[in-house]
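Let's turn to chain A:
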Amino acid sequence: MVPGPFGIDPAIWAVLRLVIALGLAIGLIMNGALLLIYLERKIQAVMQDRIGPYHVGPFGLLQTFADALKLIAKEDVLSGQTDRAFFLAAPVLVFTPMLASFVVVPFAPGVVGADLNIGLLYLTTLGSMGVLGIVMAGWASNNKYALMGGLRSAGQLISYEVPQILSLVTAVLVLGTLSLVKITELQPGPITNIFVIPLAFVTYFIAALAETNRTPFDLPEAESELVAGYLTEYSGMRWGTMLALTEYGNVTVVCGIMTAVWFGGWNGPGVEAFAPLGVVWFTLKTYAFILAFMWIRATLPRMRIDQLMSFCWKVLIPVTLLNLGVTATLLVAFGGDLRPVAFANWVLLALFLLGIPALQQRRLRSVRARLRSRTARATGVAV
Partner candidate 1 sequence: MSLVPLGAFVAVSAALFFIGLGGVLVRRNAVVILMCVELMLNAANLALVAFSRRYGLVDERGSVFVVFIFVIAAAEVAVGLAIILALYRNRPTVDVDEVTEMKG
Partner candidate 2 sequence: MFDLLEPLLFAILALTLLGSAALVVLAGRITTSALFMAFAFLNMAGMFVLLGAETIAAFQVLIYVGAITVLILYGVMFTPQSARPYGLFFQRQTPVGALIAALAALPALVFSFGFHDNGAALPKGNDLAKIATSVFSDFAFPFEIASVLLLAAMVGAIALVRRQE
């Protein structure tokens, strides 16, 4: 048991620490949701050359607080056709795993809820639990839009979970441990994991975008085709829990994982001298990724569901499997030397980034040729 500071009895300190950790996690989620929604709207506005929220408070800072108050005071309409057991369980099932993921996020040396031996496996496990809530929400609404949206979202989430896990396994091959604290401690210097296995990072990043329902994979928000997906029948605070809290909490968690596994977590100048400085570095790195997510949202168009699924199963999973195989073989062949692995990974990354446009060009050509031959057959004229 960890002895407490100021001579506090270890047993009391254990409980006190739990209360602090829990308070911090919930505070982080609430705060994160409020702040991130504000940031999201402001950044979108700046990128689209408009002002964004500016009425409530200075720079519109209090806008999201007002929104939250409105959501809490809003009537929760429960349609008469729903399946109550599932409908009421879904918000809990979506929120709880997200909250529980915060136990293992390493903010700074010593500032971590619980350093589990199986940290990454634990996070993977919790990630897979969220699907359940979404399928239940879609099904329980007894609404055609919600059901189709739930099926789509579930298909998307379960599909992209596979490349996500495979990328993490590739990282574990190099690191040799699942504990997030040990992973962070293994990358003290400026040479972090991103220089060794960049391709795994890119595939993880893409899969994480899909796992958190962010653009270009934000099908639940495809208003023009499926209304609001599995959230169609949800309103008021139930909607707020399902979407606002959980989505931004999940974004924070995956960005935290990226920071810890590929970018050295809390490590940065001055951490050896003063450990709590790690919180600053960790937060800065995590928010950099969150901002990247928002940038992507302002840049890329949304994918269609069939493109999304075939991209996952026909491109991303084969690429991650190939990367896993190459990394493992090189590690065994060179006795743990990381340089060949890094070289191979950069080459594969270059091929991946160049190969996708080339593949698109080829597909475009074949589609055009097919259309042309069809027109030729229809009109009887060679085009």
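The set was built so that all candidates are chains of the complex that A comes from, given by their letters.
Observations on the model:
We take it that a contact is a pair of C-beta atoms (placed from the backbone, for glycine too) under 8 Å apart; a residue touches a chain by one contact, two chains touch by 3 or more; residues count from 1.
Predicted model, so just to flag it, every value in this text is computed and none were measured.
Taking any copy into account, the candidate from 1 or 2 that touches chain A in the complex is 2.
The touching residues of chain A, when paired with candidate 2 in their complex, are 11, 14, 83, 85-86, 89, 116-118, 121-122, 124-126, 128-129, 131-132, 135-136, 139-140, 147, 151, 154, 158, 178.
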